[in-house]
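Notes for the one structure printed next.
Rest of the complex left out; these chains stay put.
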Amino acid sequence: MAMVRAPIFAQLMANTNNGFYQQDIISVRQFDRVKLDYIFGVAEEMRHMVQQIGSADLLRGRVLANLFYEPSTRTSSSFMAAMQRLGGSVIPINEVRYSSVTKGESLPDTVRTLECYADIIVLRHPEVGSAQIAADYASKPVINAGDGTGEHPTQALLDLFTIQEEIGRIDGLKVAMVGDLKYGRTVHSLTRLLSLFDVALVFVSPEVLRLPRELVDEVKAKGLPFSEHEDVAEVVADVDVLYVTRVQRERFEDESLYEKVKDCYVITPELLKRAKERMIVMHPLPRVNEISYEVDRDPRAAYFRQMANGMYIRMALLAAVLGRA
Amino acid sequence: MAMVRAPIFAQLMANTNNGFYQQDIISVRQFDRVKLDYIFGVAEEMRHMVQQIGSADLLRGRVLANLFYEPSTRTSSSFMAAMQRLGGSVIPINEVRYSSVTKGESLPDTVRTLECYADIIVLRHPEVGSAQIAADYASKPVINAGDGTGEHPTQALLDLFTIQEEIGRIDGLKVAMVGDLKYGRTVHSLTRLLSLFDVALVFVSPEVLRLPRELVDEVKAKGLPFSEHEDVAEVVADVDVLYVTRVQRERFEDESLYEKVKDCYVITPELLKRAKERMIVMHPLPRVNEISYEVDRDPRAAYFRQMANGMYIRMALLAAVLGRA
């Protein structure tokens, strides 16, 4: 066979001491400031590389299985692009409804099959804890791309990375979370990551959608200053980051209550007139009407740059876990 | 990080003066004979390259977002293959039913998200004008792969390119369009492109499916000779190109009328006995029964070569828009 068999010894060349090599990425609780620094440093390199030359060959010949049990164009596209811009390739498994997993196959069996083909598995699954189960069974690394109301660690990492990239630091900032703080998985994970820094936290939500008490307790335990509010107008003048999420009508038992409060959580150009000149508006997207389209032209609107950061963070994680960063 | 950071300066190496660099491709109205010549020249190079060596590395490291809001195996596969044969990679987004776009996200937001990951966006959408909206919001180039009953410019380009490749010229030809000329998007776009040349046009359709009057007026305004007919048998002996489309039963209020006329629009070996020796039969495919399978063996049956030309045209457009042709 005309195959080149030169002993490239990919394993020997790998950076196995970066703290991520062959590790699963399941929860934000795995991260401390040292690990965040490392990943953010790599992600920044990735940004420069993409902006200057578009792609690199770090993961050439490596295969990612992108296993999505529920749809998420944004996250799956971001991981695909991340792998491709590092020279690797992707097996996209989106149409799980049609696949053997609907014939009753267990997640462990599916994962152990896919790791026969791929070097790393990205998993999105509707059930809390599924990513850990997959990681327990797989011998190849698993990255959690969202497990139900559980965790979505790469989202929290890209959110925090965006704050650092946009403002240049995290310590010393006042960060407001706005909207559905009760069910918002991204809010919970970002709050946990922010708790590693010297920040002040501002929580803005309707009464029925306040941050869960156990998370408030975690923030208290860290000794971080925080406050809770019901109207974003009360806090907008004073914050460095406005992290906006959607308030869904379905969360309210009493629809008249929803009607009464909904406008308190919509970001408009008028509202932002009162904000600092150097602050940012973030959103995990997709949005519906919680940020008006006129805000898009405001240089403080960071949510599309936030999307781009998602790709850089995922590139950094893929490269680090596979020993190429 | 072990990343190569050599300043390749992809932008500086790009051909930014080809008239297509970073441009959107939305409508056939963007094309004049100079632009057609350029793209057809590149497409011919692409054909030679594919036939000789299969692929090139012109777009290595570039990423295409292939965003299909409605299914089209043919068009999406053609764009995927085009990108891959140029060394680039593709994010396929086919299952839009499952994705955030069904959660109510607007097309502008989806496009602005995808351009964070990709270098170019191909869009298929059921609504007229959607491609222009996407292009207005995106800062990366958008290629229209069909917007409802609007335009499908790459189809028209590949149709015209096929005529040139098969017959060696366009000027001086007599081109017949057959079938549903009222609703047929491909017929309308090809008619507009042919109007840039010195051709005679022959329109063959049932009375209820005649070419829209505004298109007839455009043809008249160009001073092109044309005629209208109800039976392909009247014209077959005399034409250089027979461009066939389907006549759908559903278009007829009176089914007996459909039954009466349907056989006038079916291409058979018997019919082609009366055609010139050097002419071609084209069809945008898929066909149902408007061209009988026996015709496939006739060397004048050009519809599968037409499919191949679709890939070459799309390779040419991708390379030109990204500055690599």
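Think of it as A and B in the order they're written, each chain with its own count starting at 1.
Here is the rule we go by: contacts are C-beta pairs under 8 Å (C-beta built on N, C-alpha and C of every residue); 3 or more make two chains touch, one makes a residue touch a chain.
These numbers were taken from a predicted model, which means no experiment stands behind them.
Colleague: Of the full homomeric complex, 2 copies appear; what's the total?
Modeller: 3
Just so it is clear, only the chains that are shown with their structure count from here on.
Colleague: Please compute the C-alpha centroid of chain A, do the same for chain B, then give the distance between them in whole Å.
Modeller: Comparing mean C-alpha positions, chain B is 39 Å from chain A.
Colleague: Touching residues of chain A toward chain B in the complex: what are they?
Modeller: Listed in rising order, the residues of chain A that touch chain B are 15, 42, 45, 48-49, 52-58, 70-74, 77-78, 80-81, 84-85, 87, 89, 92, 94-95, 285-288, 293, 304, 307-308, 310-311, 319, 324-325.
Colleague: Write out the stretch or stretches of chain B touching chain A in their complex.
Modeller: Against chain A, the touching part of chain B is residues 1-10, 60-63, 65, 89, 91-93, 95-96, 98-105, 108-110, 112-114, 116-119.
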